[in-house]
Every structure is written in structure tokens, then in C-alpha cells.
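Complex shown without one protein chain; remaining protein chains in place.
For chain A:
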């Protein structure tokens, strides 16, 4: 059990490179590499030891290799000061990294047909998943989408690891014009998919989950909720998720996720506290209490 505990390490950067519209950093992190299971992520401190940026940046692990005792690669787009700092890292710089974090993708026991759906760099964690599924004898089909050609990630690798790889872009500059869900139904039918795995923005995950439901197959989604610590202590990355007992809880995507069963996530209520969530204002109010409007941290 201890083997699954995340580790914190000061990891030397091996390479920083440009992959399509994204940056990819590979670090030497044996402890993380050996514990890693697909779907897990790392939380990286940015800005150096006395950084004024206190929140860790979370990134899905995109690749793990045995070189140098174990390397880990993650992918990002520059979106703010933290990722800009990361993009400036050079070989041999040290990064303060914690991982592997979060619940991995559950793998099927039997060699079933799996379709993997990614949006933008949400595709990143699907590649190690594809390899893990292939090792179990599963058929893997990939459907990858993005806004335009430059943001479709890993097209060449996709064709190599998957039985079929389908690409969609919003502007039609690469593959099929449209969204992943415009292509997914056909793929599910052609490949006789038994299960869907998806990672990407919430609206995409909602659509994919609805589509899987229409085909009556299970779907595992990995959410990309913004995190601050990655370790479960800050309570910021919550999403409303229905538990096995039918009760909705504000689940932390970093430790209770990031992988959830699609039908358990209340996509329409993300960004709110559903009125029937455990502990929501007015929830099971005791007789002697007024229905409170509460706040404060």
C-alpha cells in the first residue's frame, strides 16, 4: 500500500521541447515513474524556492520511461506566469514535483474494446492509458479533437498506438470538422466499443458521457478542474459527484478523482453547490435550525 503514496522530489529537467502547440518537459523522477498508473498527475511548484506563486500547477503525466532510473513527461500550454516560468526551464534545472497523485483510470479485467476521447491537451493522459490497455489485449480506438490543427496533440503517436485514430477540429483545419462527439458515435459503432475513456474540458466530458449513455456503455472521465495543492488539503478543486449511496458530495478532483465514472458527475451543476448535495445550505436542516445563508472560510 505504501507503494502508492505520492513522493515529493527535486527533479532535474532532462528536456524541454515543443510538441505541436504545447510545451513538454521531461524530468528525472524515479520514485514517481515507478509508482505511476495511467490517469495520475503531478503537482509542480513554480517560480523557484522563494516564489511568490504559492499554488502548485497540476499536469497529467503523459509519458513514463525507464531511462535514468525513471523519467516522467508532462505537457502544458503557456497560460499565465507559472506556465511561462516552466516554459523557460532548461535541462538540469530542478523542479519541485509531487506525484503520482490522484486516482488512476480503472482498467478492464478482460480484453475489451476501448475508445479513448481527448480534447486539446486533455489527450495527454490517454497515451499511457492506451499502452496499458494494449498490454491487456484491449482494442484501442482514439478520437482526438481541438480548436484547430495546431492544437491536435499527438497525431502521429495516436495512429501508432490505436487501431483507428479519428481527429476533429472546430475549424476543419485537420480531420473532421466539428467536435469529438460528432465523430464518437460512429467510432463506437464501427469498433463495437465496450467502454469509453475521456479527458478534456467539462462541456466535452458532459457530451461524451451523454453519448456513452445513449450507447449504453460505461464511461470514465478525467476532469481538468483547476487545483491549488494537488494533495487534497486545500479543498478548492471540488465537483459535485454522486456517490455509490446516491448522495451527492463535493468531491475533490485531486484525491477523489481526477477520474470519475461519467454518469456520477453532475456536469450541469459544476460551479455550483447543488441544493441536494450533502451539507448544502438547507440540507437535512435539523428541526431547531433556520435555513442558513452561510459563508466564511
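Definition applied: a residue touches a chain if its C-beta (ideal position, glycine included) is under 8 Å from a C-beta of that chain, and two chains touch if they have at least 3 such contacts; residues count from 1.
Please note the rule applied: contacts and distances are computed from a predicted model.
Chemist: Which name from "Dihydroorotate dehydrogenase", "ABC transporter permease", "3-(3-hydroxy-phenyl)propionate hydroxylase" or "Spermidine/putrescine import ATP-binding protein PotA" does UniProt give the chain that's left off?
Modeler: This omitted chain is identified in its UniProt record as "Dihydroorotate dehydrogenase".
Chemist: If I consider the whole complex, including the chain that's not displayed, which of A:16, A:132, A:147 or A:228 touches that chain?
Modeler: The missing chain is touched by A:228.
Chemist: Looking at the whole complex, which of A:25, A:45 or A:180 touches the chain that is not displayed?
Modeler: Considering the complete complex, A:45 is the one touching the chain left out.
Chemist: Kindly state which of the options A:8, A:83, A:157 or A:173 is in contact with the chain not pictured.
Modeler: Considering the complete complex, A:8 is the one touching the chain left out.
Chemist: Counting contacts across the full complex, list the positions on chain A that touch the omitted chain.
Modeler: Residues 5-6, 8, 45, 51-56, 96, 98, 225-226, 228-229, 231-239, 249-250, 255, 270-273, 277-281, 283-284, 286, 289-290, 292-297 of chain A touch the chain absent from view.
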